[in-house]
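Here the complex is missing one protein chain, while the rest keep their positions.
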Amino acid sequence: MHTGVNGEVLKIENLSFSYEKKDQVLKDINLTAYSGESIGVIGANGIGKTTLMKLLVGLNTDFEGVLEVAGHPMNQKNIAHIREHIGYVFQDSDSQLFLSTIEDDVAFGPRNYGLSEEEVEKRVEEALAKVHITELRHKQTYKLSGGEKKLASIATILSMKPDIIIMDEPSIALDPRNRRNLIGILNEIDSLKIITSHDLDFILDTCERCVLLDEGRIIADGRSEKILMDKELLEAHGLELPLSAGCRYKQNIDNVQG
Amino acid sequence: MHTGVNGEVLKIENLSFSYEKKDQVLKDINLTAYSGESIGVIGANGIGKTTLMKLLVGLNTDFEGVLEVAGHPMNQKNIAHIREHIGYVFQDSDSQLFLSTIEDDVAFGPRNYGLSEEEVEKRVEEALAKVHITELRHKQTYKLSGGEKKLASIATILSMKPDIIIMDEPSIALDPRNRRNLIGILNEIDSLKIITSHDLDFILDTCERCVLLDEGRIIADGRSEKILMDKELLEAHGLELPLSAGCRYKQNIDNVQG
Amino acid sequence: MSKIEKNIRELNKLQNLQQRSHWMNDLHPLGKLLLSVIYIFITVSFGKYSLAPLIIMAIYPIFGFIIGELSIKEGLYRMRLILPLVVFVGIFNPFFDRQVMFYIGGSGGQTGIPVTEGIISMVTLMLKGFYSVLSAYILIATTSIDDICYALRILHVPKQIVIVIMLIYRYFGVMAAEADRITTAYKLRAPKQNGIHYKAWGTLVGQWLLRSMDRAEDVYESMLLRGFKGDFIMKKQKTRPIDIIYPLIWTIAFIVIRHVLIRFL
Partner (left out) sequence: MHMADALVAPAVAGTMYVLSTGAATVSVKKVREENDPKKIPVMGVMGAFVFATQMLNFTIPGTGSSGHLCGGMMLSAMLGPYAGFLTMIGVLLVQCLLFADGGLLALGCNIWNMAFYGCFIGALLIWRPMMKKGASRVKIIAASIIGCVLTLQMGAFSVTLETLISGITELPFSVFVATMQPIHLAIGFVEGLITAAVLVFVYEARPELLWGIGESETVARKEAKLSLKNTIVVIAVLAALAGGIVSLFASAFPDGLEWSMEQVAGTAELEAEGGAYAVAEGIQEATSLLPDYAFKNSESAIGTSFSGIVGALVVVAILVGACYAFRFFKSKKSGVTAA
């Protein structure tokens, strides 16, 4: 993938968007993301996280402002090209899976890239093994449990090895062990990752950078350790300290005092 | 609601169930629940939690064994009667909401109970206020964000004031503040509550009793504080200590040692 | 698959209209339903050469669209489905029925452009088509399907039929959402393809049907779990004087046009 100037993969300038005329969901967003970064997008329910993610993959193109991916402005002409570089995991797994078996679904992306059948097979096996659902490969997608669906959704993206990974609440529905495993998987991948989650512990463990949204604007943008430990900031915008952080927070204070 | 002998609301004996002949999802489950209890059901992905919840509300009746709710065996004859006492929150909110606006959806249950329009209105307002979505009442359900949908689903059950509340992953998709609020709401209600979740901290905060499932069987059944602090037990069955518990765990040890 | 999206958008627009706060939306659904049927009935009962009184019949749709603040464009757009057959049936009238009725223009010894019976009957047919579609639009833009079903129940249409209507409407939403999800997911992972490859149609449709059935089953269970016992309990609508006066005045107006005014035109 070609990146823009200075390794810029994503450039957002003065981005605004509204579903209905009267209320603007996103107002004047500015964000630049560089290759290899991992960015967590956090904010209260209904604040516009999913909306922003959908704009990034071109599911809505009637926004205002600048949105460039890998140096290409997002418009009808470029959209197909841009999408080739992006793997998107929907908030809701039923939106992700559309073929009858997991295997077919995971193979769909690579097959569309025109890879050889051996390569497709290799990728499918690899992706399924990574999320530990190899034994489910022939299972029909509508017969899966909630967490299995989520894992399958993630596998459909892993098999594509995209340059940009966008995940909307990937840890939802996963049991603690699968969640931990996913953290490991994400930390191994060095594509640009943009992740939204209400599981702030998950963000803390996977993202170096964190962006806090409220009232359609970016309120804070900085290192995750800093933002996610800022109790006042989080609480002012409808969030809370990560669960494990109560502890880390205390330790930090202890360390400072001690 | 009439309870069975000694305040038994739910009686499960040697319950087994399978979707497909070869693999049994639930094997020989035994569980008795008394009125006023709050029970967390935990276990790894795909272990059968949702399946068990669905059996409890009669969404599948071809099980083997005994399943009695409020003294009535679950069968085609009793099912309608049993269901009048149960409020069920689906794992996936899209299955829960089916009317065009939130308001209508929340009013559906009470209206079906034949309550007067004033009472219905009162219940709707109360339920919406509890989960803080009053301003969304006229919004169309398909326009909601993931978390807003979940809150609306919960409101549809709260407005019914059922004797038994069964929730499949209620904290999914909620931001930390709404999650905290839900904990408060659940702790105020004194119906029998059965809750599944991978958010073990949530279980710890809402359920006194906890049931751990693995391989279709109940592995442990006891006080939440005990089970959810038992690192070895949890890890042996695909789970992990609750996030906040790393801390509490340490403190416990400190206390014991100190 | 932009066609699904287009239809979903059209339905969403209708839903938005139905949820506006406008006094026409608040009228009792039974009155509105009967009024629409009476209007269409009287409109089509005009003879095929009765152009003049038929023009006067435009007052109802005009009133509805202007006072009801509806978009004429949207209303006319809805003609597209029935237009072909209406045009097909009407367009040959001018060729087969060439009796001249009168001339337009022309003074003194000069004759103007002749207007034949066939042209008139074609125009009346088209007008009838437009009026019936527009008046149905006024109904559906101000009345939700639920309210119409409520009216049907008052008219003693059997429960079984009314429930099926409501379910079809509900499930259509479910299925449209499923279809939308499937096609969006497909598009995202096959960005280079133009639309959906025909080889995938069968799979996707089958998948769609099965998923929709499962989803619909869940939705139905969710209804049962909330006390649904085979009949939709609807919010009882109070009848106010305007609910009777409004349709009544219009009906009288239509009858006057049909039986009194027609003699003077």
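By letter and in written order, the chains are A, B and C; residue numbering begins at 1 in each of them.
Everything that follows uses one rule, which is that a contact is a pair of C-beta atoms (placed from the backbone, for glycine too) under 8 Å apart; a residue touches a chain by one contact, two chains touch by 3 or more.
Here the structure is a predicted model, which means the values were calculated and not measured.
Screening C:Asn25, C:Asn93 or C:Thr184 against the full complex identifies C:Asn93 as the residue touching the chain left out. Residue positions on chain C in contact with the hidden chain: 1, 3-4, 7, 10-11, 14, 36-37, 40-41, 43-45, 48-49, 51-56, 58-59, 62-63, 66-67, 69, 78-86, 88-98, 100-104, 111, 113-114, 116, 118, 120-121, 125-126, 128-129, 132-133, 136-137, 139-140, 145, 148, 158, 160-161, 163-165, 167-172, 174-176, 179, 195-196, 198-203, 205-206, 209-210, 212-213, 216-217, 219-220, 230, 264-265, in rising order.
Just so it is clear, only the chains that are shown with their structure count from here on.
In chain B, the positions touching at least two other chains are 92, 94. Contact with two or more other chains is made by no residue of chain C. Those residues of chain C that touch chain A in the shared complex are 178, 181-182, 184-193, 203-204, 206-207, 210-211, 214.
On the chain A side of its complex with chain B, the touching residues are 19, 43-46, 50, 91-92, 94, 143-148, 151, 169, 172-180, 198, 200-201, 234, 238-240, 242-244, 246-247, 250. Of all residues in chain A, only 57, 59, 79-84, 86, 88, 90, 94-100, 108-109, 112, 142, 156, 160 touch chain C in the complex they form.
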